[in-house]
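Note that one protein chain of the assembly has been removed; the remaining protein chains are unaltered in position.
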Amino acid sequence: MRGRYLPVAAFAGLIVAIQMATHFTGSGYHLTQLTMSAYYSLLAIGLCLLVGYAGQISLGHAGFFAIGGYITALLTTHDLSSRAGGASRWLAKAGILSFRIDLYGGELLTVHPWVACLVAVLATVGIAYAVGGPVLKLKGHYLAMATLGFGVIIYRIVLGTEFLGAADGISEVPPFAILPGLEVSGKAALRVPNYYLAWGLVIAGMVLLLNLIHSREGRALSSIHGAEDAAEAMGIPTARYKLSAFALSAAFAGLAGVLLTHYNGGIGPSEASVMKSVRYVAIVAIGGMANLWGTLLMSLLLNYLSLRGYFGTYDDAVFGAILILIMLFAPGGLLRRDLLEEVRDVFRGNGEKAS
Amino acid sequence: MRRKRGFICAIVALALLVGAGVQAADPIKVGAILSVTGPASFLGAPEAKTLEMLVEEQNKKGGVLGRKIELIVKDSGASPEKAFSFAKQLMEEDKVFAIIGPSTSGETMKIKGVAEVGKTILLSCAAAEVIVNPVAKYVFKTPQKDSDAVVKIFQQMKTMKISKIGVLSSNTGFGKAGEEQIMKLAPEHGITVLASEVYDKAASDLTAEVTKVKAAGVEAILNWSIEPAQAIVIKNARQIGFKGPIFQSHGFGNIKYVEAAGEAAEGVLFPAGRLLVADVLPNSNPQKALLVKYKKDYESRYKEEASTFGGHAYDAFLILVKAIEKAGKVDMDAVRATIEQLTGVVGTGGVFNFSTTDHNGLNIDAFEMLTVRKGKFVPLAN
Partner (left out) sequence: MNPDLFFQYVVAGITYGTIYAVVAIGFNIIYNATGIINFAQGEFVMLGGMTAVTLSRFLPLPVAILGAVAVTTVIGAVIDILFIRWLRGPSVLRMIIITIGVSILVREAALHVWGESVRALPYFTGTSVTSIKMGNVYISPQVLWVVGVSAVAVVALSAFFNYTMLGRQMRACAANRDAARLCGISAKNMVTLSFMLSAGIGAIGGAVVCPITYVQYDSGTPLAIKGFTVAILGGIGNSAAAVGAGMILGILESFSIWVLPAAYKEVISISLLLLILFIRPSGIFGSAEEARLKEF
């Protein structure tokens, strides 16, 4: 038990250390990209549960991220003040709707971010259950294609729908006041609290997932990955477990989408693109598939570097190259002790033990 | 496991150190967020090339007010989340004096608020009117207004006695903004839109779409897009025997689209800045000298035809330099206020006249109706 939380504490220490380092070197601006990568990491660890532990590939997780982000963006920017009847006044009093002033001094009546967030995450999970039912009956290439197809459909819908802003996406999404004095927004003054909020959530997510994979359910998921038929024969309701893992990872993605949309103040169709989904899989792969910590650290590093533009015009190429190299030479991921031996094995020509 | 984590810490720490590195106060830093790769690379790539060329040229002349210009180009790949990240990075970390770009309207709208709140001059190379309407103090844009392009086309239609049209637009920010203006302005110009279709920017064949529009009995097709797919529309329309005139937006201003459409592009009508016809402009035209020089410089340096898109970045840079020179000091607020007072600035897109309420500075005269003859752009009037 204690062994499980030691890395959590170490990671929390790392997060604090990074913030301290930026504070003392006067380079607090790094926290912006670090906060953004925290939200992408939230998605990545959820996907790690699905791909790494349950063994079900998803090439459509950017779709769930976009569903969460777009729903909250739509609800919190769609102005209802022109229809301010009795019902909306009542809703405003109940805290479901809220008034705010936009950049140009106009007053808007929109859904409160808390409500929007709740609706967005619930909708994401609902869609995941609806889609997951039939999709997870498929295996191998068919599963990959079905999830890819789901992602493409979401991308096409957000790109083709007028009230979702079509190609422009939705802008001017308000900050999300989680508690009085603590809001999710990209304002420079709120950089530090936002950083801790984002990584705090990631750590909470990690604790949840670590407990899950060490529980009865987690072992059941791993057994599905190993041999689904055998698991079924042992009396594990494989369909139900797979579906739950799918829905949970979608919930992580949806929540990440909601929060990053409020942080960035908007969302565009690029968040739903196939390339994004592939990047998330790449991160899980380089992290070592069934390795939550590996995924988390790689997500932190790669997203941070990508968001800072270190890869320049080679951004997508870097992720493509990573995918290939990892899958060819280290299908078990990078962050492992026995990696060196395996590389040696590959060159000796008997590297296939690893797959 | 623990050793690995130490390794990661080291990498992160190293990255932080590199980022926090030397910051010489001397040059004026100008950031640029452009879609050099990705779905809008046909905009971002020529924009980035143009800026590189101009900055080099300006620095050879001794810079601005005796200070060199340092250009920092960030490739956003047309992703708004990257544009946001880069805008924050350029403003908070690099402390740039101004940002040129982004290339697309969607990205610009995501960082409009960021620039406004962070009080950094943003000179967008994207076309949508929402960028400057409502006016944000620090946000400007250089491409001509969509509404002016639409009105210019409608005026031309009126002289040709066309009143029933079909509209095809692409599913991108450019297509969407144009389609909105067409629908809004058509009634007041006596134009009826009988059919309107949106097509995919990566479409491979659009026969079905043009067939539908043709079947609606239109006299002319107005095709609004900035992507290569617009050339497919022209071609397919001619293949299915559509004989009426085809109008295009100013997004047609790239000779590669004419080459791609081949014969079908003959006679296409579209409004555009004068860059495309620089060589045949009368010498009295105030833009001629500048346009010919830009075209020559760009084409000899990069071995490809100059397009109006690169011109948007040209104008953004030009306006910034003029404003700094006129303000006489490198001060954010002074320069911002000076841009609003700039009048008669001759750029590639037209003659800019800014004011506190007009952050675009161009009017309908920035456009010239062009057509295609023998695979070349020529002014319609000639």
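A few comments on the model shown:
Think of it as A and B in the order they're written, each chain with its own count starting at 1.
Methods note: a contact is a pair of C-beta atoms (placed from the backbone, for glycine too) under 8 Å apart; a residue touches a chain by one contact, two chains touch by 3 or more.
In this text the structure is predicted, and so the values were computed from the model without any measurement.
Interface note for the absent chain: among B:Glu304, B:Glu340 or B:Asp358, the touching residue is B:Glu304. Among A:Gly28, A:Gly126 or A:Pro331, only A:Pro331 touches the chain left out of the display.
Touching the omitted chain from subunit B are residues 37, 39, 41-42, 45, 171, 197-200, 202, 204-205, 207-209, 211-212, 215, 228, 231-232, 235, 238-241, 256-257, 259-264, 266, 304. By the touch definition given at the top, subunit A reaches the unshown chain through residues 55, 57, 59, 134-135, 137-142, 144-146, 148-150, 152-153, 156-157, 159-161, 166, 274-275, 278, 281-282, 285, 313-314, 316-317, 319-324, 327-328, 331, 351-352, 355.
To be clear about the criterion, only the chains that are shown with their structure count from here on.
For the pair subunit A and subunit B, the distance between mean C-alpha positions equals 33 Å. Note for the complex: subunit A touches subunit B at residues 7, 10, 14, 17-18, 21-22, 25-30, 32-33, 36, 103-104, 159-160, 162, 165-169, 171-172, 186-188, 260, 264-271, 293, 297, 300-301, 304-305, 307-310, 312-313, 315-316, 335, 337. Across the complex, subunit A is touched by residues 1-2, 4-5, 8-9, 11-13, 15-17, 19-20, 36-37, 74-75, 77-82, 84-86, 88-89, 92-93, 104-107, 109-110, 112-114, 116-118, 128, 134, 136, 171-176, 198 of subunit B.
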